[in-house]
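Missing here: one protein chain of the complex. Every other protein chain is in place.
A and B label the chains in the order they appear, each numbered from 1.
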Amino acid sequence: MDLTHEIESFNVREAMYILDRSYRDFPLKTVFLAVVDQGVGTERRAIALDTREGYSFVGPDNGIFTLVAEELECEALVELSNPAYYYTNPPSRTFHGRDIFAPAAAYLSKGVPFGELGRKVSRPITIPIKPAILEENTLHGEIAYFDRFGNIETNIPGEFLTRISSLRGGLITVTIVNTDFPAHLHEAYGEVPPGELIVHTDSSGYLEIAVNQGNARQVTGAKAGEAVILKA
Amino acid sequence: MDLTHEIESFNVREAMYILDRSYRDFPLKTVFLAVVDQGVGTERRAIALDTREGYSFVGPDNGIFTLVAEELECEALVELSNPAYYYTNPPSRTFHGRDIFAPAAAYLSKGVPFGELGRKVSRPITIPIKPAILEENTLHGEIAYFDRFGNIETNIPGEFLTRISSLRGGLITVTIVNTDFPAHLHEAYGEVPPGELIVHTDSSGYLEIAVNQGNARQVTGAKAGEAVILKA
Partner (left out) sequence: MDLTHEIESFNVREAMYILDRSYRDFPLKTVFLAVVDQGVGTERRAIALDTREGYSFVGPDNGIFTLVAEELECEALVELSNPAYYYTNPPSRTFHGRDIFAPAAAYLSKGVPFGELGRKVSRPITIPIKPAILEENTLHGEIAYFDRFGNIETNIPGEFLTRISSLRGGLITVTIVNTDFPAHLHEAYGEVPPGELIVHTDSSGYLEIAVNQGNARQVTGAKAGEAVILKA
């Protein structure tokens, strides 16, 4: 099944977050094929990651698996170096999704062992993330990605919010880079007037900045990876 | 299967019409999951509707089922109040599609009785519609929705057209709110020059206002729910 084809072009960070927040809803033994790949055809490696928990991941070694590799226990990590499992040999220089990654995911789903697909390697590339930090009355984190409504998803766990303020319906200041926005603390979009900003814990358990019936991405001009600060 | 993910955000009316014009093409016993839900997390009810004809519907009680509830005979209407059938308990405040509606539709498709999912309720919320009216040489109705070509779909039955004029190829005046547009009466897009307006009975049996190889929505500036008048 297709999880999404709506990742922004070249946005590895967005893919990393969406994969991380989605994989737990799939059954164990699911093989995830994740490709955002501006380095296709260059020296970046093609990899497959097996985890003790039972999920597997196939894609380019460009940081797209940073979060899942951090959370899950690595059982095997191989470079997809065995051309016997390519769609074409040599593979094209521009479409490894077709020529290397999709065949590898398909073979894994059929029970081919990871070790067959190529040589073992030690660790995947990771991309730097601004960690979520709780200070006195202030939360720091980064903008993870946007959903199709323009809601802003952060990497700040929802439980942090209760630590700085328990005042439901209160106000909070959202700072994105150098701009401040006032926002309501509420749990449902419909609890604030249309057009106003709301900060709440979204359905994945992280803080989301949204505009009721509007587009928070446009309203704030936020970009993925930017720093975000919430202050009570 | 996915019927559409292209309903305009927050446009319950569009979803109501598209659901109504689509359900008959599906086999009996189909369970329809329909979610346009700006009231998610507020007091609006989550419901499931069973009909004597054999179709079932699951979604928010916000008017999205106005037309199907009018046309089909209600066999059961329940509020999805039984958390035993939720994906998480408590459900999130922002994603009832995942936490309440999709599981309910899945359980119904597996044969779980409607009464298991929650308490019986009496009638769904309806949204007001400008009825299709035939006067002497004039048809009144409303703009139902737009397809992806920008064709304007109305709620005026195609057979009304033959009652005001049988002159195929003739001209008609389309009034949307306060603006008049001349249009051709024809049956196929290709029968008028590119760029000109055509009024005809579309494939669902309702009047459609279109521009041959163009975008009637943009040309007229029409909005869903606005009044439309056709005058011979």
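Everything below uses one rule, namely that contacts are C-beta pairs under 8 Å (C-beta built on N, C-alpha and C of every residue); 3 or more make two chains touch, one makes a residue touch a chain.
All figures in this text were calculated on a predicted structure; none of them were measured in a lab.
Visitor: Touch as defined at the start, partner being the missing chain; which of A:Asp99, A:Glu153, A:Glu191 or A:Glu208 qualifies?
Guide: A:Asp99
Visitor: Tell me which residue among A:Thr42, A:Thr162, A:Thr179 or A:Gln218 touches the hidden chain in the full complex.
Guide: Looking across A:Thr42, A:Thr162, A:Thr179 or A:Gln218, the contact with the absent chain belongs to A:Thr42.
Visitor: In the full complex, which bits of subunit B touch the chain not displayed? Write them out.
Guide: On the side of subunit B, residues 25, 149, 187-191, 200, 202-203, 208, 212-213 touch the unshown chain.
Visitor: Could you list which residues of subunit A touch the chain missing from the display?
Guide: Interface residues of subunit A facing the absent chain: 9-10, 38-42, 92-95, 98-99.
Please note the rule applied: only the chains that are shown with their structure count from here on.
Visitor: Whole-Å distance, subunit A centre to subunit B centre, using C-alpha means?
Guide: Subunit A and subunit B have C-alpha centres separated by 35 Å.
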